[in-house]
Structure formats: structure tokens, C-alpha cells
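Heads up, one of the protein chains got dropped from this complex, but the rest are sitting where they should.
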Amino acid sequence: MSITDTKPQLKGQNVATVNIFRYDPSTTDEAHYDSWQVPITGSMTVLDLLFYILEHEDGSLAFRYACREAICGSCALYVNGTYRLACKTQLKDLKATEINISPLPHLKVIKDLVVDMDPFWEKYERIRPYLITRDDLPEKEFLQDPADRLKMDDMVDCILCGACYSSCPQCWTDPEYLGPAALVKMNRFTVDTRDQANQERTKIFDNEHGVWRCHTIFNCVEACPKDINQTYSIQHLKRRAVARRFGGK
Amino acid sequence: MSSRRHLSELRGNSDLYPRNVRTGMYAWLFHRITGLALVFYIILHIFVIASVNFGGGSFDATMRLLTSKPFVLIDLTLVAVVLYHSLNGLRIIFFDLGYGIKNQRGIFWALMAVGTVIFVFAAVASSRLLFRA
Partner (left out) sequence: MSVRDQGQPAWLVGPGGAMAWLLQRLSGFILIILLATHLLLLHYGGDQQLVFASVTIRLKTLLFIIIDTGLLALGLYHGLNGLRNVVLDYDLSRRAGSVLTTVLWIVGIFMTIYGATALYSFWAGRGVFGG
């Protein structure tokens, strides 16, 4: 039973031309795009499209996915010139009959649509993405005012998909730059009233590979599938760094 | 069956050719370009003006050259460059103070409109220099 046996026939349905970036380091082939004619409906997602190709056209296509509901952050891709989550992007929103699917730009490609996310994780770990407390440990839980919790509200939405990191020109030119995702997470902990490590944290973001490399380019804000405003957080960190410099806490 | 296409055939995948307009990125790019142009200009300008040290004769000759008709257009370009860099710089200062980050595109175009108006005034003023006897 060949891979094409169960393939749906193209019978006057809507058909799209799908071009997918292919690269296999285990072969000597150079990177290229493979092109297919695929029957589609508007409510199909890009991930559905990838499954179609995988199941009926080319079983060697490599791509990441897990939850299929925009929470795991695995399926961030570059589709028709925009940063998208494959599972959440419906074809009708692309408004095109030619669909170009590429891996996240400016990250090393491992195979096809799978990229090396190590630089992204490294920056994430650097900013110490966990609560740091020293003294005054409560007996039970940390009590936090709902108003204080609200301050962190959109910053906890980050699903670590890497789209913002991949879209930032400063990340392209400075591989040591922390990047928008790490800085948002840094702000999340800086603003968290339970966290007691503000001085250490300031040293991590107040340096030439930290906030000062952000030039308010806004690509990150445009790329984010969770509508987080990274620039807003980074600007807050910059103001904090300046306040500290002139004798604040 | 798949057909194979070369990387260069699909322009839609280059970050230089994005499908969404990306105002913020182009604003930054031109801010950087105009900034570099202005650094080059200021160094030149200091050397030219410091030629007062070498006497009025040579200074006046230089200034006559630099205010001659072909240079009026160059001057207008300089005005445009300065206007762009200043107005976008003001926009950046707004963001740094915490205002307007959610409306960054609107603020950019509003400031560009202001800049265009000022530029028109400058062009009209310079045209009188261009068409004087």
C-alpha cells in the first residue's frame, strides 16, 4: 500500500499551490522548495496542510508540533512572509492561493522546517526564569495582591515559540543579545512582587547585550502569536535600569 | 507529485520582502541610515566652517560655492534627512518615556505628515533662492 493510496482526489475543490522549504543535511542536496497542488478548505490550518503533505505526498517532511492548540509553542513557522503558529493559522486568513512555508528565519535549520532553538533557550536560562527569594519565607504560600498579579498578566502568556527571537534584527546581528522573549520574562520577574533578586536581575539586563541593544524595531510585537507587547516590557526595563543608576533601588 | 523550485524563486520568504508592512522596522532602518549620513555631514560641516580660521577670503569663496544653485537641492535633501531623523527621534523619546507604544505606527505616520508639511515650507523658502537673479 503506497503512500498515495488513500490520497483524496483533486475534483474541482479549492486547490492551493504549497511551497515548502526542504533541507536534509544527510544528503548532498542543496536547500530548495518542493511544490505541491493540495486540495484545501478555508478552515484548514497550516498544520493540517503539513499533515496532508506528510501523509499523502512526502513522508520525509520534518516539522514540529505537539498540542495543536497554540499553547506548546512548537509549531512557529514563517508563512507567506509572516510569523505564524501552524496549528492556529487557518488558510482563509492567509488570503492567498500560493502558500510558502519556511522555517523560522535566522536560526540554523536542522531539517526542513525544524530549527535549532538552542540559542533561544540559552538566553532564556540566562535571565533566571524562576522566582528567587532570600528571606521572609512565608509559612504557606506567598500572598499577592490581585492588582500586583495583574501587572504580570500579559507577560505570563508567552509560549516560548521563538517567533519574536527569530524576527528581531538585533538577534540577527548580535548572537549574544538576550532577545525579546527573555527580556519579557525578565520583566515578568522584575515586576513580580514576590521576587527578591532585583539587583542581580538588573545586572543581567543592564548591559550591552541586554536591554541596550533594543532599538524599538517592533518586529517582535508584530510576530507574537499571543499578542504580547515585548517592546513595552523592554522599555520598562530600560527605565528601571536608568532609575537604578541614579540611586533608585 | 512535487515539483522542485529554487530558493531564489520564492521572494516571499525573504525578510526584506515581508507581507505585513512592518513600519517599525523600516522606521528604524531609515533612522540608522539618516543618522550615519548626518554624522558624515557634521564632520564635513565642522571642517568647512572652521575654515574661518584661514581668513575671510577663502571662507566667502567656499560659502558662495555652497549656496550656489546646484547645492540648493543638496541642502533640501539635508533638510529632509534632518527632519526624518529628528521626528523619528522624537517618536523614540515618546516610547522611552512610556507613551504610545501601542500606537507606534500611527505616531510614525502622524510625525511624517508633520515633517512633510515642514519640508514643503523649506522647499518654498529655498525655491526663492533657486530662482533669484
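Note that the chains are named A and B in the order they appear, and that numbering of residues resets to 1 at the start of each chain.
Operating definition for what follows: a contact is a pair of C-beta atoms (placed from the backbone, for glycine too) under 8 Å apart; a residue touches a chain by one contact, two chains touch by 3 or more.
Everything numeric in this text was worked out from a predicted model, so none of it was measured.
The hidden chain makes contact, of the residues B:Ser3, B:Thr67, B:Asn103 or B:Thr116, with B:Thr67.
Among A:Asn14, A:Gln37 or A:Asn207, the one in contact with the hidden chain is A:Asn207. Residues 32, 35-36, 38-39, 42-43, 46-47, 49-57, 59-60, 63, 66-67, 75, 79, 82, 86, 89-90, 92-93, 96, 122, 125, 129 are the ones on chain B that touch the missing chain. Annotation for chain A: contacts to the undisplayed chain at residues 122, 126, 170, 173-178, 203-204, 206-210, 212-213, 215, 238, 241-242, 244-245.
Keep in mind that, in the parts below, only the chains that are shown with their structure count from here on.
Inter-chain centre distance (chain A to chain B, centres taken as mean C-alpha positions): 33 Å. Those residues of chain B that touch chain A in the shared complex are 1-7, 9-10, 12-13, 15, 17-20, 22-25, 28, 92, 95-96, 98, 101-102, 104.
Across the complex, chain A meets chain B through its residues 19, 21, 31-36, 57-58, 78, 80-82, 100, 102, 105-106, 167, 169, 215-219, 221-222, 229, 231-232, 235-236, 238-239.
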